[in-house]
Each structure stands twice: as structure tokens, then as C-alpha cells.
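For this depiction, one protein chain was excluded, whereas all remaining protein chains were kept in their positions.
Each chain carries a letter (A and B) given by its place in the written order, and its residues are counted from 1.
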Amino acid sequence: MASRPELEKPPVIEPGHTYATVTDKISSIVLGRHTPISWFIGFAISFTLFMVMMYAITYTLVVGTGVWGINIPVGWGFAIINFVWWIGIGHAGTLISAILLLLRQDWRTSINRFAEAMTLFAVACAGIFPLLHTGRPWLAYWLLPYPNTMGMWPQFRSPLVWDVFAVSTYGTVSLLFWYVGLIPDLATLRDRSKRKAAQIIYGIGAMGWRGSAIHWHRYETAYLLLAGLATPLVVSVHTVVSFDFAVSLIPGWHTTIFPPYFVAGAIYSGFAMVMTLAIPIRKIYGLEDFITMRHLRNMAKIILATGLIVAYGYTMETFMAWYSGSLFESFMLENRMTGPYWMMYWALIVCNVITPQFLWFRRVRNSVVTLFVISLIVNVGMWLERYVIVVTSLHRDFLPSSWGMYAGTFWDWAIYVGTLGMFLSLLFLFVRVLPMISIFEMRTLIPGEKKDGGH
Amino acid sequence: MSSLRDARKPKGPDAPPAKDLRGARYWRSLEEWADTPEFRRFVEREFPENASQWADPVGRRRFLKLMGASLAMAGVGACTVQPPERIIPYVKQPEEIVPGKPLYYATAMPQWGIGQGLLVESHMGRPTKIEGNPDHPASLGASNHFSQASILGLYDPDRSDVIRRAGRIDTWDNFLAELASALEVEAGRGGRGLRLLTGTITSPSLAAQIEELLTLYPGSKHHQWEPLNRDNVLEGAKLVFGRPVETRYRFDRAKVIVSLDSDFLAWGPASVRHARDFAGARRSEDGEMSRLYVVEPTPSLTGGVADHRLALESHRVEAVARRLAANLGIEGGAASVESAEQWIAGAVADLQRHRGDSLVVAGDGQPPIVHALAHAINHRLGNVGSTVEYTRPLGARPVNQTESLGSLVDDMRSGGVDLLVILDGNPVYDAPVDFDFAAALQSVKLRIHLSQSEDETSQGCHWHIPGAHFLESWGDVRAFDGTVSIIQPLIRPLYGGRSSHELLGALLGRPGLTAEQAVRDHWAAQMGPDSEKQWRKSVHDGVVAGTAFPPLTPQLDEAALRAEAGSTTSPSGMEVLFRGDPCVADGRYANNGWLQELPKPLTKLTWDNAALISPAMARELSLENGDVVRLSHGERGVEAPIWVLPGQAARSVTVHLGSGHRRAGRVAEGVGFDAYPLRESDKLWNAAGIQIEKTGQRRFLACTQNHHLIETGLASQQAHDRHLVRETEIEEYRSNPEVIHEMGHEFPEEMTLYPPHEYPGHAWGMVIDLGACTGCNACVVACQSENNIPVVGKQMVEMGREMHWIRIDRYFEGDLDDPRYVHQPMICQHCENAPCEVVCPVAATSHSAEGLNEMTYNRCVGTRYCSNNCPYKVRRFNFLLYQDWDTPSLKLMRNPDVTVRSRGVMEKCTFCVQRINAARIVARNEDRKIEDGEIVTACEAACPSQAITFGDINDSASRVARLKADKLNYGILNELNTRPRTTYLARLKNSNPELADG
Partner (left out) sequence: MSQIFHRSMNTYSRLSIFGGVFLLGATLWLADTVYRSSYFTGVGVPRQQSVPFSHKHHVDGLGIDCRYCHASVEESHFAGIPPTETCMTCHSQIWADSPMLEPVRASYRDNRPLQWNRVHDLPDYAYFNHSAHVKNGIGCTTCHGMVDQMPLMWNANPMHMEWCLNCHRNPEKYVRPRDQIFNVDWRPPPDQIEQGRRLVEEYQIETFVYCSTCHH
């Protein structure tokens, strides 16, 4: 990257750090005796929400999906909206870890670990919905191809079956990727922790890592291989998810632009979420040295870029609605912009198209607070986008006689907010028991030190 | 929970006012949207309907049951051992029964005392399905929603099953004892204190019993009362003929029909037959197409199919009638009727061109004079004998029922009545309010009420005797033309009900008398020598041969009209119209869930009645759907929610009777408002000069079709732009037969990624004739009955979760102040390239080798993807456990050949595949092909106007194949290349070219 010297100047780790300081700083968060009170408060709140979700889910399972707002014509509601939203958020992690790794973007190092964790948790949250939204979840395993007494197979033409494979593969690979990345650090924690229990637990996790050259060699190979595997998945998952809509014939769903536009949207929301999490964490745990302004600036630029792609998506939708000359398409758009759900549409435009434009200004990119606010707005915007796509397309389709309205019920909201609780709870646990920043990789960033495995 | 409310904000309520935004039309709908109660409901969904499940015990029980069930399922999924089942054979098997095969019995349904011939399907002794009786003149094989739903009326768990005295359970013997002692007193004084109150009686055997009673107790009196009585018809006849006669219309022969506020296609004892005859005369292929003129104050199904509809207040219809008469040279002259002159001129011209094959018909709600004028016009045009026939009245003892009830009430007040026996009927609820029947009733010493459920009247009586359903007891009844049907029971009384015959037997001192004896003895006497043979034949056929009334030729006296001349009054202010509810009639069907949930044909309202007003009045009084108003007339008044109905006469408010029961069963109670408290004996059908004031309250009305869009016309506009409903003038069609196809874009069939389906054997298809469909709902209920479709309740309908497999789409055409209606039955289209099939992840919906789009409930996991992807939105989902799995009587009712769906599965029209399979197996067992017309779907069988045709489109000789070849045939949404198997015949209009407007 000699071609772009200005990028090299601002360091990805503040000067004055040595192996020791890095290792201390990060591992102490985990091994430190006293946990900050703020952690307990935060965890308590999010865990409560998590429990709300568990209750709402139980109620839904017992009484039926009828407790939600869905109806005919709007057969999909919050469940699918949230599913797509969470999957989207789940994109940043792998992208950062895999693609930026392959692109040798070493600044990714300090954020990739919890970005990956976030990915896992987001996918976990997403995974709840497809199962739960079926009328008979206890039979959902029929979507899997397995020999059975019915002599039946799944219907492979259905995008929902593709989803099963896409999402499960993505989940598995992300998990492996994240875990493999953790191994050396688990070893570090094993060696540094004073308590037997911790030693054993981390020890099991470390899988007998001794940091020998052969270990490092295999580690590097495996990690690169997984990165190679994960990269196409980043694109494939949301492409397949977008097929759920694109393959159908509903005006507002049936469009070829969906795959690229969904992937871009996913990365968009993913990075927004990373930023939403990174900013408070670096503040609370004083990690400004490791997660530097340069990280935030780079992420801001990516958000701006993907935001523009998403904006282009909206524009093309509008253009095609007019250019297609199809009555259904043009009515769909007119209805989105001026129908009963007009507010959702314009709110989404403000959140996803207008807001990111501020990132053109360096001053905005340098202001942590503004970045935080923008990232939040983008997260909301992306949720609205899914709401608009799912609901406004369905509620007024081909036959006016079947038009209807949709609104989420208490249970819809309970489950949605609940998944936020679950997501945060998992995240809190993660920062408490695992190194949220890759120790050994950080060490490779220390100026003037060349990487080697031992210690 | 405020965060939740905030999060819900974007859904519209905080929408800025309309003017801020583009596209006025859409914005109006939004404003309405944002400000209507259903939105408020969304806000109030903090704790939605489910919360109420805890409140009411039923809900809680279901919750617990489901908890058990679903926990069991959740664990092991499908891997459960089936519960052991038992087989219980007969001890001595009846001859005719082949286990597992249904039998059909002919019987008849009395409605307002007049008969509708039926064939009833019986599975192992359980009646499960109603069909029309092809041999019966009033049916010709068809039926209506009332008779279809009567099967639920039979099994209704709310029917009373015990004799009660003053609310306490008592015995038949005690009843007989008390009755006997009371009769003893009466016998002493010639029965001066004995009164019998019934509905209209056409049953010869029952009439004979009543005659016997009256001779036994010369002082006693028999009174009759039907809230929707036909006094005007008989009085009108008396006026010009000097005696009451019944009028029989032949719509199949009429080329020009003028209806004076008569809804002959939907109401009255002959409506089913009328629909058939009228549809026949409308089909273009057989020569000249008939033309229909309708003048009416409130939209009716008949008005909906009119070529020239004129919306006029009820009292101005008389003026129109007079004007028509005058222009046809009948004395009794009349001033011109503003805004109707053109219509009248056109009608007169047409009538004059069609002397002998035209027809003028007046509605039950019009005063006698209008009927008289109609008679005079028909005479003048020489229609008598061709399109109009006269017979003696149907009622065995025809009386002016309003007067009859009035005199009874007077006698009761004066304390002259000691023993009152009420057979069926619910006068406490439906008698004219000024009679104050309930109060008068109290002054009767002994009051006996026979009824199928404990209603308002039962409460006011000493004795309540459970009544037998017509499917449970023997009887006989006359059809509209006098033909007698023997009513034979399909099952022993489920709830120990007694028939009117039995109770009369008790009154006659023959307590042991069974209905069967009463009826058989009567007919044994009538039929003479070989009565046994005739009896068997009559019971088998469902009609007693040669009992139709012969035509009469009464002398018409126009002078009477002159006498009546100038009696036209023109009341000021607004008028309120009292009409029978399209679904629960006068209230007798209020506890029938199928009928309560049946969308009313024009308003598409369910579970509620409303005060219908015109858009003009809505604008004038700034009223909106759901606004509760107080309709007052003098000191009387009722509170009713408003419903804006395009096509309503500007100054008329229509209220439907039959709702707002105080005591009638779990379904009926608390549904809608009771309009009877506004109905006076001298203003049975309409009352002028009523006040309307806003109360400020609102009531949510569960409507099944985009009700917040009615005023904007957006839906209808879009429907028109999308060529969903296609219609044209007959003349235009004759000049260019391709006109219908030119309306839409056809699509090259091969444009699909998937290989085309092969149909080696049959290929089932359906054609629906929009020209014939009146939107009467018979098919909807027939389908519900045949396919075990559950009732979901108002709350679920509000949420857009009704389960009817047939949705009759209703669109307005033209100006919303004076629109035409179009009805389009929408069912699964069974597409060749079905969008639902490719998206189902588990192949629960698939394509059969005969082109059916199959729905396999037991395979469905409920992703609802198929419904989303269905452009016709004809799929229905069991969001909750809608089927009643507990009530035993309802289990008996279900069709054993159709799976009862559980919670969480999708369902939809299957083209009655169970009937297809049955026919196939029979045909194969007999080594022959399935003949055309052998498979009849439930909807096709029920349809009174034969608008639905089902058959094999591979067989070029089949009716359906021929119809599909018709130039009028078109598919909906062809541009999507779904290639629906269900297609439609475009509707032809036959407007009078002299009348510029269509």
C-alpha cells in the first residue's frame, strides 16, 4: 500500500505498546478480578429482555402464530423482517475477518474478533425466526433432506430450502472461523490465569496449543483456508436470502436487483452495528489505543460506500417501476410512497440515504459521537427497509379485493426486542470471558517487532 | 410499554394532514385510515386479543389444552404412536346401509312457512350436507345460503335440550298435566281464553290440526305473525281483485322486467327459482337477452344486476309506479317525478314494445297501492297468463298478519287471554314496538312457547318446550307454487325437541300423537285408495305430485285505483328502511355462526349490522364508517353504527333487522344492534321523518373487503384498470366478439422455465359466469359446509383471517353515488403454472396429474410462502386452532371425507377433490368413464343461477370445455402467465340505447 502513504501514517495501535502491555491490557479484562459495575447493569437489562423473548416465544408456540399481527394478505411480518435484519448484521464479522484479511487490511485486527462474535450472535438471533414463524415449528425438520417413512423429499425449487443450507453453512463456517482465531489467545489466557478452573476451561478450548512453529504453520493455513471459504459465503448468504423475495412474483419483491442490493445492505448494516458496539466498548474498557480513530474512519468510509450502493438500489427500484410500464409495479411504488405506509418509506429514505451523506465530511468522520448516532440511525433504517419490502409489497398486491393492513402485536415486539436482549447478553458474556481483541494479532502490529509465535 | 407505542408510530396515525401530500385520492383513504377505529385497535394491541384468552374461560381452557398438545408435539414431532381406535359394528345391519357410503334423502325446509325442496346427504345416519332437490319447483337442484346453513342450525350446541317451567327444568308429563287443567277451564267456556300464535301456515296437515282445534274450542282464535310478512302483497291484490291472490312470476319468459323495489332474486319463497329463470333469460346465446329496470331505495342483489337502476327514496317509488301506469294509459294519474322521468320514459317505451312478454313486479316493502298498480300494468300489457300467473294464496289461512297480531295484543291487554300457545316465532323480540308485546304477554295466565332455543319469548313464557328442527321431525309444507313436499326427518331429535304437530296433538287431547302419525293420517285421507304407494313416492321424490295450485283468472277493477288516487304523500326529511338481514333474515338465524360470519353481499360486513347511508348523506352529515349515530323517530330511537353504501338513495337510511338479540345463544348475543325498537305496526317497512344525530362514539365493524377504500373508489378503479372484471354491452359484443379478449394481454404459454405438465387423463377446470352471478352467497356457505370450514369470529375477521374458501369480490362500477355492482367469486384458480407450488419448501402444495393444485394439510408446516406468492390471495391459514375439536354435536356435522385442519396449516379450494375421487372410484368400479356433470362441486350444486360450471376440459364435448371456447371466456391476471384453470365469462349488459347513461 505504498501507493497510499497517508493511510499508513495514522497507526492502528497507539505508540508505546509492547507485547507485554498489549497482552496485559486485553487479557486483564477477562482475568481481572473485579468486573466493572456497568457490566452487571448492562447484562441485567439485556438478560431481562432475553427472558421477555423466552416468554413470548413460549406463548407463541403454545397458542400459535396467530398471536402475531400476520394475516392474509400479509403472511410474513416481523419474523421475516427481523430474520433478514439480523442476518444482514451478521455480515460484517466475516467480511472484516475474511475479506479484509485476504486484502491484508491489517487495521481489521483490533475489531475482527468481536465483529466475528457479533456475527455469530446475530446469526443465532436470526436463526430463531424462520423456525418460529412456521405454523407448526415442531415439523420444521421436514425442510431437511433425510430418508423418512413418508418417502418424501423437500421441494428443492423453494428458496426456503436454499435458505436452510445457506444460513446453516454460514453459521457453521463463521463459528469455526471465530474459534480457530481464538485458539492462540485461549492458550494465552490458559497460561496467564491463576485459577485452576479457568486454566482447565481455557485449556480445553486451547486444544493443547503450545505455540510451536508447526502449530503456527497449521494455524496460518487453516485460518487462510477458512477465510477463503468464508469469503464467498458473505456474498452467497444474503443473495440466497434475497431470493426468498426475488423468486416470488409479488410486485416489490420480484426484481433482479435484489441480490447485490441485499448484500450491500447487509454489509451496510453490519458495519453500522460494529460501530455501534465498538464505540462504547473502547470507551468503557479504555481501548482507544487499539480501536483507534483510524478504525472508525475506515468503517465510516465503508458505511458511506455501501450506503450509496443501497441508495442506488432504491433509485433503480423507482426507475424500473416507471420504466417497466407495468401497472402493478408502478402502483406498488406509488402505494409505498403515498399509501398507508408512506411514513415507513420516507423514514427509511431519510435513515438510509440522507443520513450517511454526512460521512462525506472529515469532521463528521472524526467525531465519535456523531458516528455513533449515525450508526444507530442506519441500523433503524435497515430495519425499516425490510419492513417496507415485506409489508407494503404484500398488503396491496394484485386483486384489490384482497388488500389488507398489517401491524405487529405485542408479541411481535416482545420477540423482536427480546432478540436484542439475547444478542446483548451473549455479547456481554463474550467480553467478560474471552479476549475481545485478538492478542497475538495485535502483537504483530507493534511497530518494529516481527511476528513470532513464542512468548 | 411506551417504547412499543413509539416504535409503532410510523404506521400512520401521526400522518400529516392530507393537503401536505401528493395524490389526493390516496390521501383521503389514508386520512380515513389513520383516523378509523381499526387503527386505534392497532395501537391498543399492546395486549392484543390473546390477552382476552385469559379473561374468558373458554380461551383459558384452550390455552391449557394447546399447551399440553404442543408440548407433546414439540418433543417428538411426528413420532407418536397413534391412539388405539375401536370399530363398533351393528348388531343387526339395516338393509340400505353400506358402511362408509352416504345416502341421500329428499325433504324440504320451511322458511316463513313456505317450502324449499332439499336433498340431504347422510353418513351412517348423520345428515352432513344440504343440496337442492332437482324435482322441486322452488329448487330445481339449487339452494340458498339459508338452507345450506340449516345443517349447522340442526347441530347448534346452543339449542335448548330441556323443558323448562319458569326457567326451571321440568317434565313433559307435568306440562301435559298443567295444559290439561287449563284446557278443562277453556272447554267449559268454548275456549274463549285460548289463543294460538304461529307463523305463516302452509302445511296442510298442520292447518287441518288447527281447524280441528278451532272447531273443538269455537271461542278460541288463531293468530299469525311473521316480522317479514307479505301483507302488502295480499292487500295489494285485494285492492284490485277484491280478494287475496298469490302472484307467480315467469322471469324466464319476460324480456323486459321492471322491478318496483322488489329484490326478487334474493328474497321471498321463490327467489332461488327466480334466479334460475332470470339467469336463463339473460344468456345471450338463446336469442334476445332480457332487460331489467330497477327502482329501489337501497342497493339489492337484484339492483346489482339491473341494466338501468334508479335509486329513489322508498315513498317516491309509488310516484314512479303511478307515473308508469299513467304513461301506459291507466287512470289514477300522477305528477312527474323529477330525476326519474328519463328512466320512466325508457321503461315505458320498452314495456310497450314488449306487450305480453314484459313484467312489472313490486316489492314486499311497497304499500298495497304499488302492488295494485303493478297488477294493473301487467293486465294492461297483456302479461297475465304469459309472464304473470295468479293462484290462491299459499297460506292455508291467509290473514293480514299485522292486524292479526294487533288483535291478539288487544285481547291480551284486556285480560281476555288465559292460555296462549306460541309455536316457533319470537314475538317478544320481533313484534312491532308499539304493540309492546312483552308487557301484554304478562297478562296471560298460562303462556307456552315452543322454540328450538331459549329466546326472548321463552323467557316471557311459563313453559318453554324445545322445538324439533325440520331435519328431525315429520311434516309437510307448500312451495311458492303450492306444490307440497313431505318433510322427512334425517335423524332422531338430538335435543329431545317436539314438533308443532306433537304440541297441537297435546292441545287436541291426543298427547301421544307423533308428527309422523299426524302427517301420514292427513295424507292417507287425501291420497285415497293407493295412498301407501303414493306416500312412498312422495316421500322419495320430495314432492307430492299434482299439488301445485292451478292458475286463477281474477277480474281486475281499475276503478279501485281511481279511489286510491292522489293518496300519494310526500313526507319530508329522511326515511329509515327496515329490511331483513341478508344473512340472519329477521333474526331467526342469529345464532348460526356460518351466517353471522358470512360477508353481507354488498357491504361485506360480518358479525354486525349497520345503518346504511349514501355517500351524499355521509358528506352532508360528515359521517364516517363506524360512527355511531342515534336514529330517532318521535320518542323512539336506536343507536347504530354508520356504513356508507354507494347506491343508497340520498335520503334513505337502511337498517337490517335480526341482530342485537338479548337472549338467543352464545353466537347471537351482543352481535350488532336491534332495529325492532324503531319499527311500528303502521310503518313496518319504512318510516319517514327520522332524525339522525352523531353520538361521538365509534364501533368497529368487521368488513372483509378494503372498507377504508370504498369512498375513495381506489380499489374499484384499480380493479377496472387491471381488467379483473370484464363486461360490455351486448350490442358491442355482437359487433365485435373479440372485444373481451382485447381488454387484456394474453401470454405465450411456453414462456416458463419449468417443463409443461402432461394431462393424459382428465383435466379438471371451472368456468364462472359473471353475467349470471348475483353475489347471493349460496356457494360460500355450501363450500363451508362441504369442506368443514371453521368459523373464526369477529376479532379474527377484523385481523383479515376469515377462512371462507370462496371470496365473492365486490366492485363498484361508475359514479359512487349511483354505481353498478359487480360480483366476482374468487376461489383457488388451480393455475397451470401455480406460483404457490414452486415456493413450498415441503411440497405440501403440488400439481396433480389432472391439473388440480393440491393442498396436502398433513404435510404443511405453515411457512405461508404459498399464500404470499398467490396473486389471487385465495389461500387461508389456520393462524390459531380455529376448528372446534371439543363440541360433540359439531363433530357429527362434519363431512367425513374432508380432513379437519389443525392449527398452523394452509388450506384452500380443492375443487372438491373428495367428490372427484369418489366419482372416479365409482366409475372405475363400474368400468366406465366419468361422465360430464357426474362430478358437481359444492358451489356449482348450490348456485341458484347456474353461474358455476365444473368439468373435464380434456373432453371437448363437456359443458366446461364448450364454455371455455366461448368468446366471453377470459382468465384473470393472464399477464402473469399463471394460466388459471378457473376462468370467467365476461358480463354482458343490455342497456336501452334510448337511455344515454349505461
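In this section, a contact is a pair of C-beta atoms (placed from the backbone, for glycine too) under 8 Å apart; a residue touches a chain by one contact, two chains touch by 3 or more.
Since this is a predicted model, take the numbers as computed values, not measurements.
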item	value
Among the chains presented, those that the missing one touches	A, B
Selected from B:Arg86, B:Arg168 or B:His745 as touching the chain missing from the view	B:Arg86
Sole residue of B:Val791, B:Cys870, B:Val898 or B:Ile948 that reaches the chain not shown, by the stated touch rule	B:Val898
Which residue of B:Ala439, B:Ile921 or B:Ala965 touches the chain not shown here	B:Ile921
Residue touching the undisplayed chain, where the options are B:Arg699, B:Arg859, B:Arg903 or B:Arg979	B:Arg859
Hidden partner chain, residues of chain A it touches	147-152, 190-191, 196, 199-200, 203, 207-208
Absent-chain interface as seen on chain B, which is shown	79, 81-82, 84-93, 98-101, 760-761, 846-849, 852, 854, 856-859, 897-900, 910, 913-914, 917, 921, 924-925
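Everything that follows uses one rule, which is that only the chains that are shown with their structure count from here on.
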item	value
Residue ranges of chain A in contact with chain B within the complex	59, 61-67, 69-76, 133-143, 150, 152-155, 157-161, 164, 244, 247-250, 327-328, 331, 334-335, 338-344, 347, 384, 394, 397-405, 407-411, 413, 417
Of all residues in chain B, those that touch chain A in their complex	1, 3-4, 7-12, 14-15, 21-23, 26-27, 29-30, 33-34, 38, 42, 45-48, 50, 53, 63, 66-67, 70-71, 73-75, 77-78, 705-706, 709, 714-716, 718-719, 721-722, 724, 796, 799-801, 807, 809-811, 824, 826, 835, 838-843, 859-865, 867-869, 871-873, 875-881, 902-906, 972-973, 976
